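Removed from the display is one protein chain of the complex; every other protein chain stays in position.
== chain A ==
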Amino acid sequence: MDELNYGVLDEVWVNMFDFFDRSDQVKKLFKKYKFHPLPCAKMKLKTNYDQLGLNVVYTATEFFMEAQARDSIGDDNIKKQNSLGNNLANQVEAGAKVELPFCLARDLHVRGVVAIDVPPYFRKVSRTRKEIEADAAHVDLRSRSQYFYELGLKIVPLAGDKSIGPFLLVAFQTRYKEVLVKAHTAASAVASKHLTLLTNEEVKLCEAGQSSTAAFKKWRMGAPRLQKAPVLGRKRKPIE
C-alpha cells in the first residue's frame, strides 16, 4: 500500500491534539455540539491558539455552519498512525465511509486524502430537486439544512457538480418573492409559520424586512420623541 507523506499532516494533527488535550474549553465545545473527537483546526475561541500557529480564523457563523453540515465522505488512502495520539481509538481503513464536519472534510479533500460525497439533497436526482422544480416557495429547506445555500456554495468547488449552482439560484429566486411579500406584511402568525420552512439566510432577510417595517409603524403611531441612547446605562464592572 502506498504510504503518503504525512509530514505536514502529522504536524498539524499533533498540534491539534496537544491543543485538544490542554484545553477543557475545546472539549466542552465538542461535547456540546456533538463533534467526533477529532478536533477541527479552524475555530474561533478565546484561548491562545495563536501559539500553535493556527492563524486561520473563521467567523463564528461559518464555524457552526460547517460543524453542523455533516457530509458522508469516502476515504481514499487515509491511514492514521497510532502514534498520533491517545484520543484516536480507531484506525480508518481506505475506502471506508466516514461522516465528518464539513470544515474537516474540506481540509482533507484539499490535501487529496478523501473524496467528498455530495449530501443527498444536492444530488442531481433527488426529491429536493423535484420539489423545488414543482413549487420552490413551500419546500421545507430548513429540515434539509439550515445553511442550505451557504453549504451549496462551498460544496460546488469540491464536488465538481456544476448543476448545484444554478439549482440554488433558481430555488432562491422563487423563494425570494415569497419572502419579499411576507417580510413587509403585518401578518405575524402566517409569517412565523412560513419562517419554519426557511433557511437561516432567508430568515435573516425576512427579519430585516420585518423589523424595519415594524419600526416604521411604531414611529408612525407615535413613538416618543426623546429616546435614551443605548450607549448610556452600561456601567463598567468594577475591577475587583
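Here is the rule we use: a contact is a pair of C-beta atoms (placed from the backbone, for glycine too) under 8 Å apart; a residue touches a chain by one contact, two chains touch by 3 or more; residues count from 1.
Methods note: contacts and distances are computed from a predicted model.
*Asks:* Unshown chain, UniProt name, "Nuclear transport factor 2 domain-containing protein", "tRNA-splicing endonuclease subunit Sen34", "Transporter" or "DNA replication complex GINS protein PSF2"?
*Replies:* "DNA replication complex GINS protein PSF2"
*Asks:* Which one touches the absent chain: A:117, A:131 or A:201?
*Replies:* Only one of A:117, A:131 or A:201 touches the chain omitted from view, namely A:201.
*Asks:* Just checking the interface: what residues of chain A touch the absent partner chain?
*Replies:* Touch with the absent chain occurs at residues 149, 153, 156, 162, 164-166, 168-169, 172-173, 176-177, 180-181, 183-184, 201, 204-205, 208-209, 211-213, 215-216, 218-220, 223, 225, 227, 229-231.
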